[in-house]
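One structure is given below, encoded as structure tokens.
A single protein chain has been omitted; all remaining protein chains appear in their positions.
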């Protein structure tokens, strides 16, 4: 069993949870490859050094180029805002480093295409790339995907996918890079909607083929922290109707103005044989309706997804002793370490990140065109 | 199809809902016997006449004796406080009138024994008596009882039965007859606990054999409405542990001080094959856990008890269009009318009311004896 | 206090629940005007006579023209399929009879305009018309509307309105008039979506100004009961995004294919000060989030809408003793009787029914035009 040096770029919220995951995964799962927290990169030297010490990295860098160049770094974990994803990830892949990149993959389809191309080229050399759609590693959703793949849901007819937060509900909440198109690419759409798009495609095993969309910005300027006001250049919410490749109708909504909903990533799917419902605010529960039970006995079942037989659970605690948000990242890096050790491509790869990017792009195109149905380009190169 | 004249004693809360039930039952169910609201009796002539007009009774009486004596009354419905149950019911039965009597059957075991004796004698003459434990007619509980009887629950191990209200939580809430032992017999015990005792015996099909109990009065005097204070002479809450005839352990609690719980008549039963949970505040839902499902698929199912195949539902609305509190009384009188028309003894009869009374008595005896285990007398004459 | 003769057309599901409401309302509310069940009209003489006897009507007619012409009928209650609404309602209004008409008001905007015109003309003569959007009379939604009108919700930002049923989920479910455009006008859109449109406008006090829509039919033919197959000519589901007059973004979905959802009429509204959520499957609960509470104490509150101070509750049972589906109709006819007695126009009137019809029409137009944003015509004549 070998080790692999982790070089992480970015040390805010995502950096903290990724670091936790790298430390924890080998203590819970048999990952074959043990991560070593080699170096952390950030722009501010003092703060980066403090973060490195706190999170357990051996070294700190103030330049991501230096991070990528380090000999003790075998994997680059990209936790920066979207505008730097492409540059860092491509450089790392070209330097022969495996890459884990936060979502959305990029700020534009063009960037995403370049990244996917770089990942394909790297894969040919045994270098792996993964995009961090961590909700795939919520045990309840992983279990649902398994049931759907087994045919238990039947033909998918309806999807309701909402990702509801409320941290912008107050017009006095300040500007952040997440509200600037040049940094974040888009607003609720890319931040929250991207998770929904990936999760729906993951659980159903189908692709979004076309969309009709509307985006809105409720509050156009916000306090910039320096006594002035900054301009919000992204969407506050995005709603879209979509068709899936199997014929289902899907309703998506991503917003940061759903007062009272803190992290309500909700998925409801109706099939011809069964239905499921999920809300991340109760992340250990999967609700499942078996449509083939007798009518007098049928009902949505609250499955506590904490059994040893559930995905990822064998390594954790006994039934009913639930998991939290960070566990999804621990599962994610464990799967990535295993894929690297086994010489396999991890899922979701950059091609899947690109596919999500194309859906986001189609959403914006439709929203700019009177909500008209807009096709998501199919990509023969894009393999699942 | 004939008719039967209904004579009702009492026109407060219970009178109102019983009258609604008598009017509604023949419009929804095929009862074979159609009730005619013949006469209403109350102590105050003016208020009784107004209530009779409002509820649809053809006549009003200020003396229950006169009510019982009326030729146009074939069934006497006793909706008065407990201290008059025995006198009215026995007189009615002896006069050859069928009787529906509110619960608890009586204020003492002695009264209940006399009433049960009168009911047995009347039954020999084809005259029927029923005690109004309406929670048996909640479709969810009737369905649960059916599942248990079919063996779906297996061996009963645990029962948790709570009946929680909060209308006495405020010490400034005024005196009522329900807080006087001479009128009501007991407090939360007889008012709420009696429902639990009957419901548990009904759903499990077992009997309570012994109890260990505690009763408490939190507030000893209350405003009497005349500027003075009246003495509370009943329990505010009653808790007891019980053993069922099949070996299960049961925890009971009845209280009027559970702030925020309005009518939380809750039942949770764990068997060797399945478990169930119910809360009257969501009365159209039965939660059922099938212990024989694979661990990864098992979970409490929220069965909406509104399907045509569920008890009492065929006459009502389509699935998902729920029922309310009053429907349980409509079911109750429909069953009683059917039993009378078919010459059968309705359930629960006075013998079952007596059995509940014996449990209440044992609870008070145990509470007065340091919570020591107290046996509920078995009664060979008491048939289910 | 006078009486008013009720003449009802149609005796299926809606007829049964309306009859229950007419019988019950004067026993619970002080309606000033007492309804008398005068006559019931249906096409089949034998079945209509049986229904009249069961529901308590004094007479039966096999021709709605005869029903309208009866001297003992003062109000005509239209419970027939949509294709006959206009003819019956207009004839009744012209004959000076008050009208209660089931929803949606009509099968087309043209019919609805004529009906609204007839209602305005009748109102000038003191004859009243109401459309039966009974969900306005769910106490939880009436209470929510009151809170919103009081400003407790602040500015409305998001609406999520779903009406989910599953009775068509099985492709073997048979044809009914509800699946024929000539009888029903539309499918899930008019049957379920109409309720959502009215409820959203009622609770928010705003109007839907434009829509972007998609409709789908999953199953195109169904068994016709005679060994053949009938063609489904309506939508199985309708999804639309809408803008409200105050700037909010609303997502609507109506479907009969949401396996496991029996009558899930769900409304979630996010405002700038508060949020609410409702699901008719738990109709006695209103969930309310107060955004101005301290963050550590804030949360969605489950308000049991069964307090005497809640709309319609004073006449019913004590707190926690919930209501059911039929109570909403009892409230509806009680309000109508009161309006007639007081010489006031009941709400919602035919103008509001017309407004809903215009939204439904815009939905179909958008769905036929690539989901493009479609404006709902404003109508100066249409008063709230």
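Order as written gives the chain letters A, B and C; numbering starts at 1 within each chain.
Operating definition for what follows: a contact is a pair of C-beta atoms (placed from the backbone, for glycine too) under 8 Å apart; a residue touches a chain by one contact, two chains touch by 3 or more.
Everything numeric in this text was worked out from a predicted model, so none of it was measured.
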| said: Need the list of shown chains touched by the one chain that isn't shown. | reply: A, B, C
| said: Which candidate, B:107, B:134 or B:212, sits in contact with the chain we can't see? | reply: B:212
| request: Check the options A:4, A:19 or A:211 and report the residue that touches the missing chain. | output: A:19
| Option touching the unshown chain, where B:169, B:245 or B:338 are the choices | B:169
| field | Hidden partner chain, residues of subunit B it touches | value | 157-158, 160, 162, 166, 169, 171, 212, 214, 216, 218, 237, 239, 241, 247, 249, 251, 253, 255, 257-261, 270-275, 289, 291, 298-300, 370-373
| note | Omitted-chain footprint on subunit A covers residues 13, 17, 19-20, 23-24, 27-28, 54-56, 165, 167, 261-264, 280-285, 304, 306, 316-327
| In the whole complex, what residues of subunit C lie against the chain that is missing from view? | 143, 286-288, 294-304, 307-310, 319
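Note that only the chains that are shown with their structure count from here on.
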| request: Return the chain label for which the distance between chain Cα mean and whole-protein Cα mean is smallest. | output: C
| Chain separated most widely from subunit A, comparing mean CA positions | B
| Fraction-based call for subunit B against subunit A, same above half, different below | same
| field | Length of the line joining the C-alpha centres of subunit A and subunit C, rounded to whole Å | value | 41
| said: From the mean C-alpha coordinate of subunit A to that of subunit B, what's the distance rounded to whole Å? | reply: 54
| request: At least two other chains touched by the same residue of subunit C: list those residues. | output: 261
